[in-house]
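Yeah, one chain of the complex is gone here, protein chain that is, but the others are all in their spots.
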Amino acid sequence: MSDIKPIENYGIHTAKDQPVLVLENITKTFPPAVTALDQVSFGIRKGEVHALCGENGAGKSTLMKVLAGIHQADGGQIFLEGRPVTLAGPMDAKHQGVLLIHQELSLVPEMTVAENIYLGNLPRKWPSRVDTKKLYADADAILKRLKCNFSARDKVSKLSIAKKHMVEIARALVFTPKIVVFDEPTASLTDTEKHVLFEVIRDLKSQGVAIAYISHRMDEIFALSDRITVLRDGNFRGTVDTNNTSEDEITRMMIGRSLEKTRNVAAGTFGEKVLEVKDLSCAGLFQEISFSIRKGEVVGMYGLVGAGRTEIAETLFGLREPTQGEILLDGESVTINSPTEAVRYGLALVPENRKEQGLVLGMSCRDNITLANLAAVTDGGVLKQSKELEIYDKYAEQLAIKSPSWAQRVGNLSGGNQQKVVIGKWLATHPKVLILDEPTRGIDVGSKSEIHKLIRELAKSGYAVLVISSEMPEVLGVSDRILALKDGRINGEFLDSEVTEDDLVKAISFDNASVQRAS
Amino acid sequence: MTSIGTKARHFVLEQPIWIFVVLCVVVFSLSSEHFLDIDNFKNILVQTSTIGLIALGLTFVMINGNIDLSVGAVVALAACLAVDLQTLGIFPAVLIGLASGVLLGALNGLIVWKTGVDAFIVTLGAMIGVRGLVFVYTEEQSFFATDFAYADFGISSVAGIPTLGLIFLAFALLMHCILSYTVHGRNIFAVGGNRQAAIDAGIRVGPHIVINFMLTGFFAALAGITLSTQMGAATPNLGRDFELWAITAVVLGGTKLTGGAGSIVGTFGGVVAIGVLRNGMNLLQVPSFYVLVIMGTILIAVLFIDKQVSRNKEQELKV
Partner (left out) sequence: MAEASTDIKTGGQASLAQKSLEIMARQGILLAFVLFLVVFSIFSDRFLSADNFMTVVRQASIIGTIAIGVTIVVIGGNLDLSVGSLLSFSTVLVVDLHDKIGPTGAIICMFLFALLIGALNGYLVGYLKLNSLIVTLGMLSAIQGVTLIYSGGQNVDIHNQDSTWFAFFGRDYLFGIAVPVILFLGLALLIEFLLKATSYGRKVFAVGGNPAAAVFSGIRRNRMVFSTYLLSAFTTACAALILGSRVMGSQNNVGQGYELLVLAGVILGGTSLLGGSGSITRTVIGVLILSFIQNGLLLMGYPYYAQWLVTWAVIILAVWLDIASTRGKVFTSFS
């Protein structure tokens, strides 16, 4: 057990600060051998924002699913407003006042906002007719309460992701919840959209609703929450007052040690410019992008969601057509019309979404690794098992890919190992330029730092690397030079050795930050 | 833009098939003097009513994200039962015919629900198997209606409109109202648009799917029976390829194969489009062989146009 002491006792008989929800000794196992939760106990008070932290695999999601009635606990008891309850299923949980807002939205795109809010719950007029008047009136009322500026008659498919999130929250309010659980709600929101969400949360809080907030983002947790509970490996590690703790302490509770910054693999010497981009533009997405990457260098592209970074990578890789500008490889101007051509020119892209864009989940690890360079494993069109295995073994070792065998279906691996397979696939093409888009998104902390070290080593061995990231520590720890993007433009270029976090934050949030051109 | 203008624009964008219908009507009225005739329109109505009825039921199933390939075989089964069992009286025979469709629909629906096998495969099997049932029952013979009242019904009219046409129009209106105004109808979009969300929201998706398959079976049976009243007979090979035409009508009408979107009005437009096209080409004495080629080409063309219209060209990836 750690040396952190929980601040309060969470028995149901506590008099002051009545908890609205108490979890006592919740245990959940998935047969045959996975214990997701082990005797977890803590409480959430009425009208507080209670953050839940932990590494991937710590059990946060499982706990929340038990709460939302999606899973049934194998042991322990849940108390709602002092009374023991059983949450038999999602509908049951909703009716008792516990609502989970998933990360993946649960909306029907082709229906209106009102129909989505009242999904499964449409107001009726004599057995079967929908009471449309009441439906839209009620829906509009809820939207007003949430200060939403769109109409209940709008089709959900036409709304932005943030507005869709609002619709999900509106759905929750139909049931007058006692506690709302948010599971990583800001993953795809822009800054302004986040602020709207936070306003809504504060509003709910003032109305006495308890909020559970699952997140990785320390800045949000410290800005929003009243208390923080930390889980590690299915065990409860402690609950602390947000005002009395620090990021470092929480991190220590989460992983048992402090995070070292990866700024320690020394930069090698840089060679010639391998990739140069001049005034690259794509109407509506990014404008006049100019930068270069030298051999052995890691350039980080930092910015918020919507800044245009992924779109730039896609253009470099032949997935988008630029409306203007030039791309030069090794000094020569090239036109890249498709990923096939990009690969031939020596470019490689580890995409943002590894499951949808990086891997064929149903295929084996080996087949995924050789996929981008089949020429190397064929002899006159015929595949050579020995060559394939050779390549698989090489990268499995270099990248420390944990898989029982090469034939294992890649969909069965953990996120970190899946990402390593994608990286291995691209290393097997011997590229000149390696682009990584959000390389450690959704990956456990251990694999994360492995990948960061790997990026530094790859650069040292001669690759020109571009890393796109929205996590400040990552981009600072991994890059030699950082480009800050805002709204499709480069708003700052900094040397890693000179930049401060403040500089970066300013550069991605404010216009007219001085564009320092690092030499 | 006036709100009527915006509404019209939305209507046309969602169901472009109506433009095509208007186009055809214009072209055919100009090229054939027999086209713009009240009797001809009555003709079209009756001719399209068979596929039209099937398409009504099929629309619900397809918005659900499923499909029913067995409708053609059900047409034959219901027709043969209704004609053959007339010794029991026309009314009971028709009821048994309709019941056969409903029961088979229920069977399809139950299998899709409980086994999780895709509707395409389940109804593919049913298509083959029910046809087998028909052949076993009829022993490859054709049946002829013994009661003349049966065949008379096929050509009867009510207030100047052919009864069969009225039946089709009445049911089309009913289905439209169900889809747009009832809870079951709205749930169809939910189940088709995001099944997991529907389940999580407490909608009983299983029985919902079964009901829609039962409706499809009902309409296929009705189509078969009304067709046989026109012929005064029923053959075991009846209904072959009907599923193709019905699916074509539904897709032309704007229903997405992946589910979640569609309308009865659109399906009606698709049915009318096929009917008008066939009738017009008939009047122009285009050999029936060419009709097939034209129908096939139009189906593909509509698909292409629909894709062009709904793409957001500016922001897309070359994937």
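Note that the chains are named A and B in the order they appear, and that numbering of residues resets to 1 at the start of each chain.
Quick note on the criterion: a contact is a pair of C-beta atoms (placed from the backbone, for glycine too) under 8 Å apart; a residue touches a chain by one contact, two chains touch by 3 or more.
Note that the coordinates shown come from a computational prediction; the quantities given were computed from them, not determined experimentally.
K.L.:
With the full complex in mind, choose from A:Gly47, A:Gly325 or A:Gly415 the residue touching the hidden chain.
P.N.:
Reading the full complex, the residue touching the unseen chain is A:Gly415.
K.L.:
Consider the whole complex, including the chain that is not shown, and state which of B:Ile51, B:Ala82, B:Val102 or B:Val122 touches that chain.
P.N.:
Missing-chain contact among the listed residues: B:Val122.
K.L.:
On chain B, what residues meet the omitted chain?
P.N.:
Interface with the chain not displayed, on the chain B side: 69, 111, 113-118, 120-122, 124-133, 135-136, 139-140, 199, 204-206, 240, 244, 247-248, 251, 257, 287-300, 303-304, 307, 318-319.
K.L.:
Kindly note down the residues of chain A that lie in touch with the hidden chain.
P.N.:
30-34, 55-57, 60-61, 103-104, 184, 187, 216, 317, 319, 338-340, 342-343, 349, 351, 356-363, 367, 370-372, 374-375, 377-378, 381-383, 402-404, 408, 412-417, 425, 429, 442-444, 446-447
The definition used in the following text is that only the chains that are shown with their structure count from here on.
K.L.:
On a C-alpha centroid basis, what's the spacing between chain A and chain B, in Å?
P.N.:
Computed from C-alpha means, the inter-chain centre distance equals 45 Å.
K.L.:
Residues of chain B touching chain A in their complex?
P.N.:
Touching chain A: residues 181-184, 186-187, 189-190, 193-194, 196-198, 200-203, 260-261, 314-315, 317-319 of chain B.
K.L.:
Taking the complex as given, what residues does chain A use to touch chain B?
P.N.:
Residues of chain A touching chain B: 90-91, 106-111, 115, 119-122, 124, 128-130, 132, 283-285, 314, 318-321, 338.
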